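Here you go, one structure.
Missing here: one protein chain of the complex. Every other protein chain is in place.
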Amino acid sequence: MEILTQIFIQPFFDMIGDPILFLQVIWEGFVTGILYSLIAFGFVLIFKASGVFNFAQGIMVVFAALTLVGLHENGVPAYVALPITIFVMYALAFSVEKFVLRSLVNQPDIILFMATIGITYFLIGLGESIFGGEPKVMITEELLLPYGSITFFDDMLILQEIDIAASIIAAISLIILGLFMGKTRIGIALRAVADDHQAALSVGVSLNTIWVVVWFISGIIALITGIMWGAKSDVSFALSIIALKALPVLILGGFTSIPGAIVGGLIIGVGEKIGEFYWGHLVGGSIEGWLAYMIALVFLFFRPQGLFGEKIIERV
Amino acid sequence: MPAQNNYPEIILSVDQINLSFGGVKALEDINFDIRKKEIFAIIGPNGAGKTSMLNVINGFYHPQHGEIRFKGLHRKQMRPHEAAVQGIARTFQNVALFKGMTTLNNIMSGRNLKMKSNIFWQALYYGPARKEEMENREVVEYIIDFLEIQSIRRTPVGKLPYGLQKRVELGRALAMEPDLLLLDEPMAGMNIEEKQDMCRFILDINEQFGTTIVLIEHDMSVVMDLSERMIVLDYGRKIAEGNPDEIRSNQKVIDAYLGVAHSN
Partner (left out) sequence: MFYREAGQFKTTYIADQELFPVKQDRWGLLIIIGFSFVVIPVVANDYWLQAILIPFLIFSLAALGLNLLTGYAGQLSLGTGGFMAVGAYSCYKLITIFPNTNVIVLILLSGFVAAGFGLIFGIPSLRIKGFYLAVATLAAQFFFEWLFARVGWFYNYNDSGAIEVPVRKVFDIAVTGPIATTEARYIVVLSIVTTLALIATNIVRGRIGRAWMAIRDMDIAAELIGIRPLYTKLIAFGISSYYAGVAGALYVFTYLGAAEVEVFDINISFEILFMVIIGGLGSISGAFFGSAFIVLIPILITNLPLILGIPINAATVEHFNFMIVGALIVLFLIFEPHGLAKIWSIMREKLRVWPFPY
């Protein structure tokens, strides 16, 4: 009985008993969730435009952040390092298209997926060879990001300013991308490709250009995510394991749905923080490492196509 | 022309089948009976619901209403592999072979249901497992001879030309020793010689093994020659049923094929 109470009753009493603490936990989860959403968003973009399940999205986050910090460490001022990093992400997108995707057109999806795992390994090796393997500190101040904190309810609820900034920047990025997709010529071409490769080709959309563009946009999203994440913890390749959490987010949201990526990220972020805080101690703590995957796994049984995905009718 | 049907016993009866996909009606109130050992055709224009009908018969689609009786057994919902256990085999419109496997292994895989040895013997490849493998290999070799595909025994089927792939697929279905064989456009995309071969195989299968055959085919001359009875589907409804002569002279069928009935 004792254990049942602890699992099913006590946590909820704790939540109601200290609502401000509960709010704090939700906020922490929300902030992490936004970062998951951003990674998942970059992923969905690539998946929709090229059908590639880009395992490297998480590594691109670390790689972008590492390039930025690494350049700064070597004496490049922040306002120069930032454009250089953006250019590096472009070069990456260009190379991936030219050397990998182009040669693997029409291969089974699973082959492309494994190729992105190869890219992941290559980027880890490349990043560490150039900038070294030790963790680095994000150049928050130089990028003019706030670093204080705001408190409410007599210091009971603490919000880091960087987290608030992250939420705002993430929201702005998503809006800009939404406008880009809806209004510009290339954005419309991109949606056309997402709907049907062949048909898009036949009306004169260049697939190669589109792929470079989506990988570049994903690279920029990765850079934004990397800066935000780096401001909260160190910049090192250990982050890439955390970035893998974008995968259960995708299962939850559906691989092809941008709103799904955002909502899924927030659900996973908040869900795992609440799970960790109120239930984690019952089984020894640190369940954050796998809780997201388990949530996704259980979810799959009930709705294999995700929250916003479409049900697939199989034909023979 | 095969002789008039002397086997009135009914092997499969389709009763009031309705199938729809999210509001789109694929099949509406379909009824027909298939007699034992006959060659039965389902014809109709593109999109008439012919393949959907086969998918319902072998359990791949589940109709919202209606019932299927196979060998006297009622069933409402069943999984495709249960249909296979009951003795229904099938070939596909767009060849559905196992592309990475050889011709031999593809046809051997059709013997899956006949093989029972457990995993421990399989791991040793000895005793019952080996004996069973050899016995089934003999059956498969008989089919290979029957279909005249000896020379491509060890070729991965992905590398075979289309006509041969269709033949291997027929072999795989035959390996199941089915009571009912569903053929979805067995002659699509073939040249005249290949079609003649395929017709010969179908007639031989029907005659030698006594297999009941349900056939979908677009080539009217082939259908009229091969089948004893047929139904005609149009827009998910049955518009006619009967022997080739009856169908040929049916005004509804002529309209459906010429598009008169739907010229709004």
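When the chains are written out, they are named A and B in that same order, and each has its own residue count from 1.
To be clear about the criterion, contacts are C-beta pairs under 8 Å (C-beta built on N, C-alpha and C of every residue); 3 or more make two chains touch, one makes a residue touch a chain.
As the structure is a computational prediction, the values presented were derived from the model and not from experiment.
J.: Based on the whole assembly, the unshown chain contacts which displayed chains?
T.: Counted over the whole complex, the chain not pictured touches A, B.
J.: Which of these, B:35, B:50 or B:172, touches the one chain of the complex that we don't see?
T.: B:172
J.: For the chain that's not shown, point to the residue among B:130, B:218, B:237 or B:252 touching it.
T.: Only one listed residue reaches the unshown chain, and that is B:130.
J.: Of A:15, A:78 or A:104, which residue touches the hidden chain?
T.: A:104
J.: Out of B:115, B:220, B:239 or B:254, point to the residue that touches the absent chain in the complete complex.
T.: Of the listed residues, the one touching the omitted chain is B:115.
J.: For a quick check of understanding: of B:39, B:89 or B:256, which residue touches the chain that isn't displayed?
T.: Touching the chain that is not displayed is residue B:89.
J.: In the complete complex, which positions of subunit B touch the hidden chain?
T.: Answer for subunit B: residues 58, 60, 79-81, 83-85, 89-90, 92, 96-101, 105, 108-110, 112-113, 115, 117, 119, 122-125, 129-130, 132-134, 137-138, 141, 172-173, 176 touch the chain left out.
J.: For the chain that got dropped from the picture, name the residues of subunit A it touches.
T.: Spelled out for subunit A, the touching residues are 53, 99-100, 103-104, 107, 109-111, 113-115, 117-126, 128-129, 132-133, 241, 244, 247-248, 250-251, 255, 283-287, 289-290, 293-294, 296-297, 300-301, 304, 314, 316.
Note that in this section only the chains that are shown with their structure count from here on.
J.: What is the distance in Å between the mean C-alpha positions of subunit A and subunit B?
T.: 48
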